[in-house]
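Apart from one protein chain that is not included, each protein chain of the complex appears where it belongs.
We just call them A, B and C in the order they show up, numbering each chain from 1.
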Amino acid sequence: MKEKTTEDYIIDPDVYICDPVPQQTPDQNMVYPFYDHLRDNRLTTTRCKDCGHITWPPKIVCTECMSDQLEWEDFPPTGKIYAFTVQVGGVPPGFQAPLVYALIDFDNDLRIISPLIDTDPDDVHVGDEVVLKVVEAPRDRVLFFFKLKK
Amino acid sequence: MKEKTTEDYIIDPDVYICDPVPQQTPDQNMVYPFYDHLRDNRLTTTRCKDCGHITWPPKIVCTECMSDQLEWEDFPPTGKIYAFTVQVGGVPPGFQAPLVYALIDFDNDLRIISPLIDTDPDDVHVGDEVVLKVVEAPRDRVLFFFKLKK
Amino acid sequence: MGQKRVALVAAGITKFGKRKATFRDLIAEAGKATFDSNKNISPKDVKAFIISTVYPERSAFQGHPAPLAAEWCGVRPTEFHERVENQCGSGTSAIRTAYAAIMSGLTDLVMVVGVEKVMVPSHKEIFLNAMAGSDREWESCFGVTPPPLFAMVAQAHMQKFGTTEEQLALVSVKNHNHSKTNPYAHHQKGATLEQVMTSRLIAAPLKLFDCSTNTDGAAGVIVALEERAKSLTDKPVYILGTAQINDGYPWVAYPKDWSTWPSLRFAAQKAYEMAGIGPKDVDVAEVHDCFTISEIIEYEELGFCKKGEGGRFVEDGQSDYGGEVVVNPSGGLIACGHPFGATGVRQAWEAYIQLRDEAGTRQVKGAEIFLGHNLSGLGEHHILIYGRS
Partner (left out) sequence: MGQKRVALVAAGITKFGKRKATFRDLIAEAGKATFDSNKNISPKDVKAFIISTVYPERSAFQGHPAPLAAEWCGVRPTEFHERVENQCGSGTSAIRTAYAAIMSGLTDLVMVVGVEKVMVPSHKEIFLNAMAGSDREWESCFGVTPPPLFAMVAQAHMQKFGTTEEQLALVSVKNHNHSKTNPYAHHQKGATLEQVMTSRLIAAPLKLFDCSTNTDGAAGVIVALEERAKSLTDKPVYILGTAQINDGYPWVAYPKDWSTWPSLRFAAQKAYEMAGIGPKDVDVAEVHDCFTISEIIEYEELGFCKKGEGGRFVEDGQSDYGGEVVVNPSGGLIACGHPFGATGVRQAWEAYIQLRDEAGTRQVKGAEIFLGHNLSGLGEHHILIYGRS
């Protein structure tokens, strides 16, 4: 599967209503540190300083105790594939089949869904370990993909 | 006020979500005859053959008796301005201030709101008579504007 | 005075398909069909109106649909009106809201219209609009839409319970064959097992015929307080029970084992209790077969069969005429198509005709209890149970 270019993941970066990639800067998003970390190749989320609750995705208020005293925490470096599928039909505009989507479980008890990139669909198995692969998106943005751990 | 070009009334004619001009063809709209009539410089709406009820805008089902036996009827050739305003600020994208909007009353007891075109705002008064002025829109579409009757 | 009750007193539907019609044309058509179904009610009798619709803001560049829809149906509401939305479960949510509005005393009769204009001329935009339905910031931005998600559900169920691709396909075969007698369905040609099994792969194990179809459509019902209902028809269709749940958002926040849907089990239990019945009492059901695997898991969680035996249930014909319960006699989402805001209302329309013996050749003989189910996610479920009395 060929690597996606940034343009593959965007419809029209100048029309917000057609642009599914999130805004990632402090002037538009209170969880912007997530994206700053991502630019440093760190996958992070928020943990509550008051009750210890951790969630994915990151938040500005703890969904367990409503505290806004949250801190950023790194994910374990590798995750494990719980399930995956290769989408070959009906892919949205800006995307190219085949797309390998995986449910990735981490030791911190969190699960992420994301496409695997730089990955031959035939090489993927349930239980395989995967690592983060940061991909650039239009207007200086980034997205968190994964790839098989070599 | 300079006459609008078609481009003034459209954001992006290739993205439906950004295009406020209605679809006007039989493959997309059951009141398409309205637009066919408009192309012939006729302003029309629907009247119920069963109960005689007439509405603006045109419909495919009578809102009085739920009959779908409707017929097309022409508006009287002139309407009268009930009220108008000149919008100079906060105009939507694709539009240029000043915009003269008028509530136009017709003898058939119907009221239409539309911009006046080819019209100096200073020449407009409540009670003035106006006539239809068909304006072309992108992708072979038309819109019903009005202008002062000379 | 006994317990207040609420019943359907009218129901109508439009043809589902790639319609040559606008958003509001569909509404008007459903409105007419609804009033045509009961000549004792005219638009002027209706003082409360709910529209169920998901994204007209995108597909029709049209917000604020409630007063538009009311007006196009000839209704000027003076007691209650609004738009209710819950993605794929919007229709059932809207009817629940009508139930609440009536039981609360704010009104005694509500018209509910469900509608979706999905088939915009640009194929690209149909898919783009679909992306708004999941979590845009954390999931949709990667192009995640339901097909790959339910493909992983299917894999989990196949792995854990031995469900086969043929069993999935048999759901589609059954529903496509049902729709041959439903003139309003998007697909009416039926389908063979071979056709389903050899249809184009979407995301393994799901093929094109395992998936519901994008379509345009609308449906309407009128709901009334029992006393009023009885004055309007001699065969009201009563709402006996209802339940609703959401167990986590986004997709990855659901419980980790995607082969079981405990939240649906919980909601079904609640709805049965409220109705004073059990799953064996259900004669006919319209359940949310957005994908074939969904219907199989729904058999199990709704209690029509044991957990893990959903595949065998359809294989044995237990969800077809002559079986334990007739599921999706209309053809379901797979054959009718799935105009999001309309689907739950279409299910109520099927309840109305089935429990009044007006379903023609697809009538489930002697049906007394009907169950309608929508989902808007693995853990988000909406249930209504209807009864003849």
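Keep this in mind: a residue touches a chain if its C-beta (ideal position, glycine included) is under 8 Å from a C-beta of that chain, and two chains touch if they have at least 3 such contacts.
Bear in mind the structure is a predicted one, so any value in this text is a computation, not a measurement.
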| item | value |
| --- | --- |
| Touched by the hidden chain, restricted to displayed chains | A, B, C |
| Residue of C:14, C:199, C:244 or C:330 touching the missing chain in the full complex | C:244 |
| Given C:7, C:30, C:46 or C:101, the one touching the chain that is not displayed | C:101 |
| Options C:14, C:86 or C:259, residue touching the unrepresented chain | C:86 |
| Positions on chain A contacted by the hidden chain, ascending | 14-20, 22-23, 26-31, 59-66, 68 |
| Residues of chain C in contact with the chain not shown | 22, 24, 54-55, 57-58, 60-64, 66-68, 70-71, 76-87, 93, 96-97, 99-106, 131-137, 140, 242, 244-250, 253, 266-267, 270, 376-377, 380 |
| Sites on chain B contacted by the missing partner chain, in the whole complex | 9, 11, 17-18, 20-22, 55-57, 82-95, 99, 101, 103, 105, 110-115, 143, 145 |
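The rule is simple: only the chains that are shown with their structure count from here on.
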| item | value |
| --- | --- |
| Maximum inter-chain contact count - chain pair | A-C |
| Intercentroid distance (Cα basis), chain C paired with chain B, Å | 38 |
| CA centroid of chain A to CA centroid of chain C, Å | 32 |
| Contacts with two or more other chains, residues of chain C listed in rising order | 58, 125, 128 |
| Two or more partner chains touched - positions in chain A | 17-18 |
